[in-house]
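Only one protein chain is missing from this complex, and each of the others stays in its spot.
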Amino acid sequence: MQTITPWIHKVQYYETDQMQVVHHSNFIRWFEECRVHILDEIGYGYDQLEAAGIASPVLTIEAKIGKSVHFGETVKIRAAIEKFDGIRLTLKYEVLRESDDVVCCTGKTGHCFLGADGRPISLKRKFPEVYEAFLALPTDFV
Amino acid sequence: MQTITPWIHKVQYYETDQMQVVHHSNFIRWFEECRVHILDEIGYGYDQLEAAGIASPVLTIEAKIGKSVHFGETVKIRAAIEKFDGIRLTLKYEVLRESDDVVCCTGKTGHCFLGADGRPISLKRKFPEVYEAFLALPTDFV
Amino acid sequence: MQTITPWIHKVQYYETDQMQVVHHSNFIRWFEECRVHILDEIGYGYDQLEAAGIASPVLTIEAKIGKSVHFGETVKIRAAIEKFDGIRLTLKYEVLRESDDVVCCTGKTGHCFLGADGRPISLKRKFPEVYEAFLALPTDFV
Partner (left out) sequence: MQTITPWIHKVQYYETDQMQVVHHSNFIRWFEECRVHILDEIGYGYDQLEAAGIASPVLTIEAKIGKSVHFGETVKIRAAIEKFDGIRLTLKYEVLRESDDVVCCTGKTGHCFLGADGRPISLKRKFPEVYEAFLALPTDFV
């Protein structure tokens, strides 16, 4: 069974805006940081997927910001699979303030998979072992 | 009647990623560019709102990316009010490729309004003239 | 004789940081915006250079920030050639506040040219017409 750890991110000064909080676009970037991290953890890093000719563009984005995040804080980001059928993938995310585990932001991203020719592929048929690895990802936050 | 023009954005090299397309987080930033632009057009620039002690943080984000956008392209971004009651504001957006008006991305952002003390306010009661100006914003893309 | 216009940039909210000014890394991005703009103006857009197999990576960066730039302001960025011999290119930049033409930031970027194989090339020998176009760029701010 795959162990998935949260992604730890120290909030950077350049991520703040003049409202004195993290600019909301960074949550979307942190989702990506976590997504890349969990792919590394299951042994199929995104750089390896790309090397194998697989791209996985973002088709949909959702985020709900409940608490502002500030410079000086550290956050942990957790991801889990919401839906995956080998063709479409939906991941869900939680951004927690590390000091007290308060959930600051939740979100989702939706993806498809493209082959080297830029056309949609079925991971299940084309890359069954990657498909199996993805299936091993947790479906709830751990 | 307020005339609202689309926001024109030339795609920048630093907005691309190694998939050779605009990184998805930039759509969220372009929504903000357009939001700031239409506030300027109705005569209540976001800098003036802030000077008056009003902040309008982003609470929710949604985006649907249908077509990749590339370096060398110019996009136009249009915004319209989806819902506004003086307390909550939902804006909707369309990102179109300028050369052929193809819609590449659509999205929404949800906002509240905070006063100088950081607490939610009713624009309608506290800043009726700003409230009225917002009401004059189009409710559909023009 | 080539006419080169300054690049106009409206300061964006996401470019600010919690010091309530534009984050310094954006000046480097604005240099790029202007660089791309003047290549467009001489008829050799960076997208066309890339399509022709020419890359022009940044080797050196210098910036001197004399005045902070703020949200709500518009800046114009001017570029000129400092040195160009067909192998190495040094551009210099000025960022001016549009309202009063105060110079807020000056800087330089140094570049080489790489061919499709990722190796340095002489523009003069490999792409003489691009070389000539670059020579037509102003050597002082206009």
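Read from first to last, the chains carry the letters A, B and C; within each, the first residue is number 1.
Here is the rule we use: a contact is a pair of C-beta atoms (placed from the backbone, for glycine too) under 8 Å apart; a residue touches a chain by one contact, two chains touch by 3 or more.
Keep in mind it's a predicted model, so treat the numbers as computed, not measured.
Only one of C:Ile42, C:Ile65, C:Ile81 or C:Leu135 touches the absent chain when the whole complex is considered: C:Ile65. Within chain C, the residues in touch with the undisplayed chain are 18-19, 21, 24-29, 32, 50, 55, 57-66, 68, 107. Interface residues of chain A with the unshown chain, by the touch rule above, are 10, 12-14, 29, 32-33, 36, 45-47, 71-72. In the full complex, chain B makes contact with the omitted chain through residues 13-14, 16-21, 23, 25, 71.
Everything below uses one rule, namely that only the chains that are shown with their structure count from here on.
With centres defined as mean CA coordinates, chain C is found 28 Å away from chain B. Once the centre of each chain is set as its mean CA position, chain A and chain B turn out to be 25 Å apart.
The distance from the centre of chain A to the centre of chain C, each centre being the mean of the chain's C-alpha atoms, comes to 34 Å.
Multi-chain contact residues, meaning those touching two or more other chains, occur in chain B at positions 29, 32.
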